[in-house]
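The other protein chains are all here in position, but one chain of the complex has been omitted.
Then we have chain A:
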């Protein structure tokens, strides 16, 4: 069932700044939807529009099929976790958690019970009488989450909730939030610029750039079939390698090198003369069994524990690949790539050219 639906959403701050441009999105009941994109892409603005903290310039927001454009944030039944905690600094942890319950005129006894049960769920019992400035980052984060879940809303908005935490704590909280999503059986709309968070937590992923949606799909879909050059370059670390290429009849020409296109992959490609090809770093292999061979010069390598990141040059263009630790790192080596792992993008529109359809 669709719980939240955004129709032709537009947000303009003045004549020149368009923060959100014609966004259409449907969020299913109980899903964990992650919006990912670089800073300034409009993802946090979108959350504020949904929460009602800022008015939309144009378009409609429906919550359970009811238009909610005109509703103030108090009446939208959403909970929000803010990027920089936004705890009430003058109130104790107890009062921070109880704030929203007090607004709904719930009896004192029940407020106490509910605060205590949330506190024990989040391991905050010992801190109930402390003020936010006496807590560590991880404890603050748990209070923020507690403040959001205590009202038992059906919809959660999370604006980069882990960006203030150190790496280890972030990993731990990532697991806890995913667990929480399963336990609460609510809908989560989670915004992040961190692609690892996006790929690991999402049931569905939305990639945004410059106020528009670039792609919506499962993490696997977005990673394996990026819909355009931006998504291909943004998702994946280290990022995808891109090369300008020309298609001549059955041949892909990259600089002075050319490779024949296998029969099964012809079709759409032949019409496109100027393309950009993309290859992920992990898809270069040392054994030369695949049809496309790259002669590369290695510049340097980084030891990553289980593998090496190798920085090389191909045809005067930089190339990054991930190779096993035992790979011989000579000045010049050959790498092969399977045709299935080559992504094609139209040079003009930057959109993906699907070759799978032609099989």
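Criterion: a residue touches a chain if its C-beta (ideal position, glycine included) is under 8 Å from a C-beta of that chain, and two chains touch if they have at least 3 such contacts; residues count from 1.
One rule holds in what follows: contacts and distances are computed from a predicted model.
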Among "ATP-dependent DNA helicase", "Molybdenum transport system permease", "1,2-phenylacetyl-CoA epoxidase subunit B" or "RNA polymerase sigma-70 factor (ECF subfamily)", the UniProt name of the subunit that does not appear here: "Molybdenum transport system permease"
Residue among A:18, A:51, A:121 or A:184 that touches the chain left out of view: A:51
Which residue of A:74, A:109, A:168 or A:326 touches the chain not shown here: A:74
Residue among A:16, A:66, A:104 or A:289 that touches the chain left out of view: A:104
Residue of A:86, A:169, A:276 or A:339 in touch with the missing chain, whole complex considered: A:86
Touch list for chain A against the chain that is not drawn: 48, 51-53, 72-74, 76, 78-80, 82-84, 86-90, 99-100, 103-104, 147, 151
